[in-house]
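One chain of protein is taken out of this complex; the other chains stay put.
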Amino acid sequence: MSIDIKLCKDVWVFIEIKDKKIENTSLELLGVGKMLAADLKQKLCAVVLGKDVTQYTSLLFSFGADVVYNCEHELLETYTTDAFTNVLDEIVKEKKPDIFLFGATNVGRDLAPRLAARLNTGLTADCTALSIDPESRLLQQTRPAFGGNIMATIINPTHRPQMATVRPGVMNKIDPKECYGIVENYPVKLPAENLRVQIKKIIKNISKNVNLVDADIIVSGGRGLGGPEGFELIQQLANALGGVVGASRAAVDSGWISNDHQVGQTGKTVKPMIYIACGISGAIQHQAGMTGSKCIIAINKNPDCSMMKIANYALCGDLYDIIPLMVKTIQEQNITK
Amino acid sequence: MDFELTKAQEQFRKTIRGFTENEIRPIAGAVDRYEATVDDNIKKLAALHINGIAIPVEEGGAGGDHVCYAIACEEVAKACTSTATLVSAKLAGLLIEMLYYYGTPAQKEKYLQPFLQGELEGCFGLTEPEAGSDPGRLCTTAIKDGSNYIINGTKTFITGAPLADFAIVMASTNKSLGTKGITAFLVDCDTPGFSKGKPEQKMGQRGLPVGELIMKNVVVPETAIIGKEGMGFRLAMKSLDCGRLGIASVALGIAEGAYEAAVKYSKERVQFGAPICNNQAIQFMLTDMKMRIDAAQLLVYRAAVSKDKGSSSFPFEASMAKVYASEVAMFVTTKAVQIHGGYGYMNDYPVERMMRDAKLTEIYEGTSEIQRMVLARTILK
Partner (left out) sequence: MKLIVCIKQVPDTTEVKLDPKTGTLIRDGVPSIINPDDRAALEVALKMKDANLGTTVTVICMGPKQADAAVREALAMGADSAIIVSDRAFAGSDTWATANVISSAIQKIMDYDLVFCGRQAIDGDTAQVGPQIAERLNIPQVTYARSVKVLGDSRYEVCRELDDEQQIVEVTGPALITVVHGLEPIRYPDFRRIFQAYSGVFEVLNWSQEELKIDANKIGLKSSPTNVKCTFPPELRKSGIRLEGTNEEMVKQLFDNMLGEHILKRRA
């Protein structure tokens, strides 16, 4: 049973709550959602599922929401596929949004496909650009494919809502300003027996504290390091500049460093002020995650590799000679970010 | 005529290549530098049932063919020759053929099965200090004593000796008959009177354990004989052909490994403002390397196909493949070092190791000179 297109309106954003905080990605979605809603002359609606959700309402208005749907229930405090799918399925079928956006986070990528299948509509994953086609008024969903080798623009002409997950860190939040809108508390019926997966334990990962996404300076290592010991050097340079350590897929796949350091199509998308790529040839899948960097510095033996071509500054040579020189210079000249 | 591999052979190549890249290549430099044994990887491969590649599964083998034998030696040798030579002996060749074709059921059960499963290591002892290319000068003797034989003598440069649990020892049971008086014995290395010399220090293939077998009044039963008394040399000569295919494949792999390193380096190394591969001098070297490698590969694969078909031309083809591929390995590794310039001479890059490793392929399992003598005999027949 599909939803009638003619009855559909408004741009919806799924608001993800984590540790009693709205995820940054959700605010970014409100940013892009605001533009889409303006182009369509429709409203931007935020959908919040959880416990004590009214606390988030004013913040959602200030970041652009016209309408906030609050779905309050004990069993929504921690995300589970079944609970969230059931609630959203019901509210979507009742309210019939035109567009429904999710962050391409662990939660968004678990929930959105399940919901799309239940609603029998299309879903586009991991979008990096969204726009409205002025003629057809369809949502144009652009995403990288084939490991970032090619970009594809996807449309969903016949099914509703038009659903997409959006890559974190790509869209821009609006500057928050005090604003008010409509609040609707949506009643939730949720029998506990409908939840088929029980969470037994959650272990917060302290070691995984690599905050690449918010870093100003990232020093990344790749295959050119030749081995895990190379990351000691990378760490030294990162320390000297107050940055964090990143890595290419090749380095992660070789087992030289854990995958939470990975930048690229299958890793994190980053937009630091300075990105220093050491021994990274710059495969397109790596570039997909870092070309938003303001200043790229490449250190590589191969002058013709892609990274050396896209870098603001390209240093051709042995990183094992150059990096210690850089660390020395930073320390001697008191250089900082 | 068809030059395509079967899909199973393609999958086999993909798998052994993946194993080599992940497990063997990362340690190849250290294996050479520290003369480390490559035992772990040999055991891992045994657990993946690669040993006895052309022997049927029911008899403890992998159920494959000799084309895959060549592929395995070739792929492993691209990264580490020491491992490749050991692999060549575990997959097929001298020791396996002697036991598989001429061993009794009891000998197969006691030695061949555990050897294939990676539980027992073995070696083949023919060469002696005074008898290399000329086995007629064999000094090791086995004197009949009731239903036993008493073996005395020393075997030298024996591949795998330091690790071996058992050895096939070639000993003279009747000196007056020359090579027709040579008998093959299966000897446990823990038999009283049996000892091993120190592992040899070598120019290349430094992770390949090579050493001496010393026998002083080692008593073995009659049942230790493979085949019959006096047949040892003939059986060994028949089995050697397959070993030559293995070494030819190893040599081919070394050449390919060095060539790949040279191509990569020539694109990366910049002099006079351009990668050195832009120079015709380098291009011509690379072309000459590649042409010879392709020719060697055709010889090696043809010999492997002949072996699988049971063709009578196999010994001739295997010999030819071995001479040619080992000389190509020497040619290509030397050029690869040259292309690398000063760096090529340093052990930061793998090509100097490959050049040292390659030299042995012209020597072991019959020197190029002996191969040519044997080949000429067939040509002039």
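Some notes on this structure:
Letters A and B mark the chains in the order given here, with residues in each chain numbered from 1 onward.
FYI, contacts are C-beta pairs under 8 Å (C-beta built on N, C-alpha and C of every residue); 3 or more make two chains touch, one makes a residue touch a chain.
This structure is a prediction, so every number in the text was calculated from the model and none was measured.
Residue in contact with the omitted chain (choice from A:Ser58, A:Thr81 or A:Gln236): A:Thr81.
Note on the undisplayed chain: of the listed residues A:Gly50, A:Pro97 or A:Pro144, the one touching it is A:Pro144.
Residues touching the missing chain, restricted to chain B, are 6-8, 10-12, 14-16, 18-19, 48-50, 53, 57, 62-64 (touch as defined at the top). By the touch definition given at the top, chain A reaches the unshown chain through residues 81-82, 85, 105-106, 109-110, 112-114, 116-118, 120-126, 140, 144-159, 196-205, 208, 241, 249, 252-253, 259-260, 265-266, 273-274, 283-285, 287-288, 291, 294-297, 303, 308-318, 321-322, 325-326, 329-330, 333-337.
Here is the rule we use: only the chains that are shown with their structure count from here on.
Listing the residues of chain B that touch chain A in their complex gives 267-268, 270, 275.
Against chain B, the residues of chain A that register as touching in their complex are 301-304, 316.
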